[in-house]
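With one protein chain withheld, the remaining protein chains of the complex are depicted in position.
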Amino acid sequence: MRYSGFKVIKEALTGHKGWTPAWREPEPKPHYDIVIIGGGGHGLSTAHYLSKVFGLRNVAVIEKGWIGGGNVGRNTTIIRSNYLLDGNEPFYEFSLKLWEGLEQDVNYNAMVSQRGIINLIHTDAQRDAFTRRGNAMILNGADAELLDAEQVRKEYPFLNFNDARFPIKGGLAQRRGGTVRHDAVAWGYARSADSHGVDIIQNCEVTGFRIENGKCLGVETSKGFIGAGKVGCAVAGNSGRVMGMAGMRLPIESHVLQAFVSEGLKPVLPGVITFGAGHFYVSQSDKGGLVFGGDIDGYNSYAQRGNLPVVEDVCEGGMALMPMIGRARLLRMWGGIMDMSMDGSPIIDRTGIDGLYFNGGWCYGGFKATPASGFCFAHLLAKDEPHPTATAYRFDRFRTGRMIDEKGMGNQPNLH
Amino acid sequence: MTQDNRLSGGQIDRTKTLNFKFDNRSYSAHPGDTLASALLANGVRLMGRSFKYHRPRGVLTAGSEEPNALVELRTGNRQEPNTRVTTVEMFEGLEAHSQNRWPSLKFDALAINDRFSTFLTAGFYYKTFMWPAAFWEKLYEPMIRRAAGLGSLSMQEDPDEYDKGFRHCDLLIIGAGPAGLMAALTAGRAGSEVILADEDFALGGRLNSETFSLNDGDATEWVKQSVAELSAMPNVRLMPRTTVIGAFDHGIYGAVERTGDHLASLPSGKPRQILWRIYAKRALLCAGATERPIAFENNDRPGIMLASALRTYANRFATTAAQRVAIFTNNDDGHRTAADLHAKGIRIAAVVDVRDDAPTSHDYEVLRGAQVRDTKGRLGLTFVEVELADGSSRTLDCGALGVSGGWNPNVHLTCHQRGRPAWNDDLAAFVPGADLPPGLSVAGAANGVMSTHGALQSGAEGAAQALGLKGPLPDLPKAEDTPISQTPFWYVQGCSRAWLDQQNDVTVKDVKLSHQEGFRSVEHLKRYTTLGMATDQGKTSNMGGLAIMAELAGKSIPETGTTIFRPPYTPVPIATFAGRMKGKEFHPTRLTPSHYWAKERGAVFVEVGNWLRAQWFPLPSETHWRESVDREVRQTRASVGVCDCTTLGKIDVQGADAADFLNRVYCNGFAKLAVGKTRYGLMLREDGIAMDDGTAARLAEDHFVVTTTTANAVKVYQHMEFVRQCLFPDMDVQLISTTEAWAQYAVAGPNSRKLLQKIVDPEFDISNEGFPFMACGNITVCGGLRARLFRISFSGELAFEIAVPSRYGDALMRRLMQEGEEFDVVPYGTEALGVMRIEKGHAAGNELNGTTTALNLGMGRMVSKNKDSIGSILSEREGLNEPGALMMVGIKPVNAGDKVTAGGHLMDATGPVDAAHDQGYVTSAAFSPSLDSHIGLGFLKNGGTRQGEKMRLVSPVTDLTVEVEIVSAHFVDPEGERLRA
Partner (left out) sequence: MIIHHPLLGPRDSSEFVYLGDASLINRPDWQAEDATEAFYDYAYLRDNPAGEHRELWFHEGGDRSWLVVTRNTATHEISKVELARDVARAQGRSK
């Protein structure tokens, strides 16, 4: 079924009887060409591109709970491609381009809204670093603008320009950055993949891999064994757990990241703002809630919940940056499990096991990568070679010393 | 306006009258009122508009679960959007405005949405607004955003203070209803440290809203006595107006105390709210239960309320929403409301009870087996249509309808650590599950114990169990112990526009559509329809939606699931979480020992981490910062300058193995450093990347002083302690950070020795022979003051760093300035410091950016392969040693006057400008007064072999392309003659 304004009107006038499920609820077949573990944003987008772009239809996505229930359903919805390093920037720019055509591609309005993002500058060293980054973005074909304090003030007059502990000295803007309605991304990809024949199997938990003679033959699940020509794992925060079943240790730790939303408010924030002197980034959803976040709690966790010190830290950042939000109320806080990698950049690669592929290590930047991650993983699964924008995302970069460390924090995942 | 709907009795203080305004209209109220009860008393039923359809809305509840009646409270910079009128304690002069309506609450233009509701079903926006692509951002979205949102922020800084604090107790009791009070009495009498917190301003919970008796007296009397007894106990702390918002790890509870919200204005210095972090050995949740509505056609009109809320307004607040009231119920509790209202003189139109065997009454009519089919009244209820048991219909005239669908225990905090509630068939509700946060137990209605007697008993038992109290429980007051009698009933069959989530306008129809389209898991339902996502977090709506989804899916409710409750229990102002950490107090400010002196000199300061450092010292004649900085550089290089470098990290390393230890943490060798000598050291991370650099001075065989960069002082200390404690635990070495113990100044320039000789005590020889380059030692200055002297140079000049105990730092700076007058001494700030180090080609923070290796920095040969040091093994990886690796270089414009931009990228002199042809980047840049040219440092592929090459420096983000020449990074005195002079 094709969604359109016309269809909405037609259904409204005929009692909404014609709407059908956005995706089927199939039972697993005994064997697929490709099984993707993980019905989150990345797994579902992989399925979409596999089926639509690479023409592979005998594909299943298996999800232990409900689709879209991982980080794609609990993030601060920001998209951008303002990366510095050559290993990253072309990939994220590719992702941003896919975002720009997402709705038409999947026939689902995920409300991609390029309202712009500004990373604020508070020190000279930060300006130097952002200048380098802005240049790298432009050299890679993305857009970037360096703003001075007055330009920032014009756009965001309510930021603290009076008594800030760390005065705002400017900002690095990417106008094509913005926000997306996060749940709709999962649903749009799922619906599209389903329409191209992909089986999306919810409430199906992987309990093990069947590996013989170094080849992965399929997965054991709570719904029985499912054979597969290839298995792709895209389970984000659960990467360590799932790949551990295949006997692999990863350059990844699982950490909790909290995010927050305020009560609904009339429009105050036109775009996305990130504070450069504290842990705080914020945008306003179409519904009116301020969606904001900060740093990870900092300790390994699979608990999907955090603690008060980080809540306070984030709100302190918010108040320091924009004291006019003081009387807005924080409505809800939640925690997701982040697959924090050893250099802060992801992995899309084969594993040492034939037929088993891995996609993970997204740290807390995986949402914006969703389209490109799926596209590049689909490329790898379909062609057995990496997509040109994802060649750096190899497992062995740590062994060979070719880390992609945007923040320069080294092998300590909680600092990325 | 008179309080037409004021009843007799209640817990309001009629001796005093308070005046307030709602939508600019004046009303009166009494102390003890909430804004909700006061509005009702004044005959105001219409208080708000819903989110999507802008339907007229009145108050639904009498508590913090209120979804409908949200207002903008107060005015100006204290305007507080989305404030629930049910939780606003009345004060003199209160002002509130309705929100999310235009032009007025009574006539709201966007109510047109309601007419088009059939097009605006759940998730309709996911299916349209996609063509043409550009229209989403240009047209559709701005339209949606303007219409969306609830209240408005003032856009001004909140002038109020907020605070934070810690509290500790043996037992935290959450909720001061019958269970909580009884628990507090039990624990308090046993001598335990108790905190009793309740979100209400009046302790007592439901007892304040009921008419039944305790010990044959008024329940409220027992509340008063109990509160008085508890208040007198030194070991019990009563915290009214305090919401426990979350149960966090290890018995830490977040609580928000509203210390000032009930006051017309805050006394100076008093906080508006306090965030408490309560460390509780045990906690007892006595949060009671929340009544749930029943869904039926048009069940959202002003005047339609929870039955228990009507009862609360009548009994506690002595007010009613209307003089003629009907009740719609599936349980006996609904009849209690009818009886109480009747006793207050309200006319009961009828009690509509879905049960065929409902109890009857002599006082009013009970319609057994009947259901409410529909309601009428545009801005407030006028009548309801009832379908009787025999299928016939009847109309009831009434201005209010009390709805009772049973009670949901307030299990929220039991789920904050992701425990799932359990289904209880008798209550047809979720009760706390087995998986509670450790240390938390539950009593009273929150645990599904619904009678007053049960609540009292479980409160006492809960406290005794939590604290391990032996001996008999205290005597319980005599109380009702009525069993629950209800028939689960969620919605009237056949209804369609029947509201579940009244704020977000989610109806039964939307849940059905959600199911039809495959959004069947509870989380999908919630996200697709926005059910339960409103400011009340579904306290009154989730269960209804869940029950309908269960029915559609042909499953039981517990099989269908439950959504996860997350903190905070009720919304909390962002300012409350921030407390005093805002404005200048956002982070602590560290001042250098010469700060006040520098301030007197008119220095311009800059934030460096938490430090404030002098950036430059302008003279009155100077109008541009470059003038000051250039002068400071020239004067230092010509004669002598002084700079406060106290902020550099200083770590004292002592012990027999001190040298061995430094040999492990630095990649270059330290074992053979002679006493009295200083050495530059480069520290790697274990991954082989440069972490920090500095110097280590050997003051004695077993004593080193290590310096770190300002930025990395904390990190390096941590790292060194890690190496000491975790890797080499038996080394005889001790570390202590002495950054703040010593004031340290760089004294640089050809006259630096002459200047220092004036203050160093004469027994110390600091001549070039007696104290050569890289010498160090303990000395005394100014006639016996202990000091440390290091002959090290960041500027490239003959230079020293001198350290004295911090308390002498200010005096030493003044003395240096005074003694230096004859040399025309100049104080210099961080800018001149930076210029001189770039001129000299020293790497600093911009070069030590966490991705550069010793090789990149031109120090590859420093990494000793003959010893075990952190990072040396992994620094050998191929990717870090590729031919063509980045190397630090100097950069100079070809055309004098051109500017070098830090952050610019280096490209070949000709050819394309893009990422594929990127050769490197500029890390630091400055104008060099010594060379009279802009210069820069940077990293360039194969930089070691490219000196003299002409390249393009491009910075598209600053719209700049400059022809540059690659030169040695050592712009000034490359042979190092000056620093050895």
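Points worth noting:
Should a chain be cited, it is by its letter among A and B, assigned in written order, with residues numbered from 1 in that chain.
Note that a contact is a pair of C-beta atoms (placed from the backbone, for glycine too) under 8 Å apart; a residue touches a chain by one contact, two chains touch by 3 or more.
Just so you know, these numbers come straight off a predicted model, no measurement behind them.
Taking the complete complex into account, A:Ala303 is the one of A:Ala12, A:Val53 or A:Ala303 that touches the chain left out.
Checked against the hidden chain, the listed residues B:Glu523, B:Glu686 or B:Glu949 yield one contact partner: B:Glu686.
Of A:Ala47, A:Leu290 or A:Met342, it is A:Met342 that touches the chain left out of the display. For the chain missing from the display, the contacting residue among B:Tyr279, B:Trp423, B:Trp625 or B:Phe927 is B:Tyr279, taking the whole complex into account. Checked against the full complex, the candidates B:Asp249, B:Glu585 or B:Asp652 give a single residue touching the omitted chain, namely B:Asp249. Remark: the residues of subunit A touching the chain excluded from display are 238-241, 244, 249-254, 298-303, 307, 309, 342, 398-399, 411-414.
Residues touching the missing chain, restricted to subunit B, are 249-252, 279, 417, 438, 657, 660, 686-687, 714, 718, 721-722, 725-731, 868, 872-874, 876-877 (touch as defined at the top).
Keep in mind that, in the parts below, only the chains that are shown with their structure count from here on.
Interface residues of subunit B, counted against subunit A in their complex, comprise 51, 78-82, 100, 118-119, 121, 124-131, 133, 136-137, 141, 144-146, 148-158, 160, 162, 164, 246, 248-249, 252, 254, 275, 277, 416-418, 509, 513, 516-519, 521, 523-524, 527-528, 530, 534-535, 537, 566-568, 571-579, 581-587, 589, 606-608, 685-689, 691, 845-846, 849-851, 874, 877-881, 901-905, 913-915, 918, 921-925, 954-958.
Partner subunit B is touched in their complex by these residues of subunit A: 3-5, 7-9, 12-13, 16, 19-23, 25, 65-66, 68-69, 73, 86, 89-90, 100-101, 103-104, 107-115, 122-125, 127-141, 144-146, 158, 160, 162-167, 172, 181, 183-184, 187-188, 202, 262-268, 277-278, 286-288, 303-305, 307-308, 311-312, 314-320, 323-334, 397, 399-403, 405, 407-411.
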